[in-house]
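The structure appears below as structure tokens.
A single protein chain has been omitted from the complex, and every remaining protein chain is retained in its original position.
So that you can tell them apart, the chains are marked A and B in the order they are listed, and the count of residues begins at 1 in each.
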Amino acid sequence: MFRRLFEPQNPVAFDFEGETVTAGEDDTVAAALLAHGIRHTRTSAVSGSPRAAHCLIGACFECLVEIDGRPNRQACLTLVRPGMRVRRQAGPAAMKNGGGA
Amino acid sequence: MSDADVIVIGGGLVGASIAWGLAGEGARTLLLDEGDGALRASRGNFGLVWVQGKGLGCPEYARWSLRSADLWGDFAAELHEATGIDVGHERPGGVMLNLSGAEERENIKTLAQIRLEAGNQPYDYEMLDRRQMAELLPGIGPDVVSASYSPYDGHANPLYLLRALHAGFAAKGGRYRPGEKVEAIEAGTGATTVRTGTASYAAPRVVISAGLGTTALAAMVGVDAPIVPLHGQILVTERTAPRLALPTNLVRQTREGVMMLGYTVDDFGFDTRTRADRSRNVALGALRAFPCLRDLRVVRSWAALRIMTADGFPIYEQSEDHPGIFIATCHSGVTLAAVHARDVSRWVLGHDMPATFRRFSTRRFDVQETV
Partner (left out) sequence: MNASAPSADMIDLAIVGAGPAGLQAAVTACELGLSAVLLDEGAAPGGQIYRAIETAQVRPPGWRELLGEDYAKGGELVRRFRASGADYRPDHAVFDISPDGGLGVLGPDGARWIEARRILIATGAMERPVPLPGWTLPGVMGAGAAQTLLKSSGLVPGGRTVIVGSGPLLFLVARQLLAAGAGLAAILDTTPRANYRRAAPFLPGALLAGSSELRKGIAWFMAIRRGPSLYRSGVSGVGIEGSEAVEAVTFTVAGRRDRLACDLVLVHEGVVPNVQLSMAAGAEHDFSEQQVCWRPRLDTFGRTSLERLLVAGDSAGIGGAERAADAGHLAALAAAADLGLLPAADLKARARSALARISRKLALRRFLDALYRPRDEVLAPPDDETLVCRCEEVTAGELRRVAAMGCPGPNQAKAFTRCGMGPCQGRMCGLAAAAVLARASGRSMAEVGHLRVRPPIKPITVGELAGLEGVGAPPAMGPLLPTAPKDGAGA
């Protein structure tokens, strides 16, 4: 859906659900995923419908993804880092640790 | 010529519950309410339908709370039938968490005393040790020394409750007038006139259930109803995958998966602003109870003003000078919604006043002089 006008000078590689994504060092996670052709980056916690970045400036909270195990991070406000592990935010955040459920 | 059989002043949980009950009894009821910016304690509510710990030194209140909690299931079902709205009532029991030895001792003492004061009425509760807590409350933190469990406790969605009460009231023929703040009440022979900024209405019976506005309105009919606002602050998190089956006094998970974290108690007058340090305190307390909340995002904080009487118990009073004018106010609008709908509405319509009610008249505040 989006293509690059120029190749990144210092590319950064990170992981998206097992795939390696190559990004520019100034890219936000949202931009990098769009350039990589990812269409939806979360499923709604209310209905499960597929959602993706909409405003790209941190106002709409649609671009929520899981980054390095932390849920619901705004991809459009987070710069890529080498070795980052990004996953779609599937539904609501899950709380970690603590026994039981 | 009266505009209604009963005028209810105040469209919060107390007024709306009474109004719903009145309409259900066939009374022509007019419900007057303020606008969107009202100090709406009903929108600032933790959502507990709670019994345990209530009524220390006042067994009538403990009984009153338990009666309401017992009636709540049917109350919710009637609302659902009339409106299609599910107010999310669940009664899995509830837990009060003790974060220190001092809290634990206070907790044990209070519950034992309430049980004693209950006389030959059952009053069930159980102290939970760490192993029992770990089973019932996965993720409970190491700082929680013990907890008390009561099978009588539960929770509901107070916002859906308010919506359902309004919808149900309308469905039963009640008339609702928002944006009409009452400025004067004039008792007359046979009927009372209520004046708002734009109109005036008359009815033989009037209920004043206007939350913090009750004091001023009650004074107009010769009733002294001293109420103070008590600031309470809550944090609300994003939705999270369900894990907390039981409501606790500090943390509660809603049906939507949102965690509500509470609570604070402060005297800031009528200021409903949130304070950053109080938010910090609530977050700290919640983390001590459930460390696994750490990475959950806080989406909103809000503060509301509790409707607090000097002893914390409700006021139910009929004006002596002007019979037919009733005052009803409390700070447990959710828990008591069921008895407000059923018992208080019947009291307003002239049925016998339960003995319990007399305990909640404002004359109890005069007692200090005779002591």
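Quick note on the criterion: a residue touches a chain if its C-beta (ideal position, glycine included) is under 8 Å from a C-beta of that chain, and two chains touch if they have at least 3 such contacts.
Since the model is a prediction, treat every value here as computed from it, not as a measurement.
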| item | value |
| --- | --- |
| Full-complex contact with the absent chain, from B:Lys54, B:Arg67, B:Lys172 or B:His322 | B:Lys54 |
| Among B:Leu71, B:Ile108, B:Ala134 or B:Leu230, residue touching the chain not depicted | B:Leu230 |
| From B:Gly73, B:Pro138, B:Pro151 or B:Pro178, residue that would touch the chain that is not displayed | B:Pro178 |
| Interface with the unshown chain - residue positions in subunit A | 1-6, 9, 24, 26-28, 31-32, 34-35, 39-41, 44, 46-47, 49-62, 64, 72, 74, 77, 79 |
| Subunit B residues that touch the omitted chain in the full complex | 33, 35-37, 40, 43, 45-48, 50, 52-57, 61, 65, 96, 99-100, 102-103, 110, 159-160, 162-163, 166-167, 170, 176-179, 230, 232, 235-238, 249, 256, 261-266, 273-277, 279-281, 283-287, 293-302, 306, 308, 311-313, 331-332, 334-335 |
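Here, only the chains that are shown with their structure count from here on.
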| item | value |
| --- | --- |
| Complex contacts: residues of subunit B adjacent to subunit A | 134-135, 138-140, 238-243, 257, 290-293, 295-297 |
| In the complex, subunit A residues that touch subunit B | 45, 70-72, 91-101 |
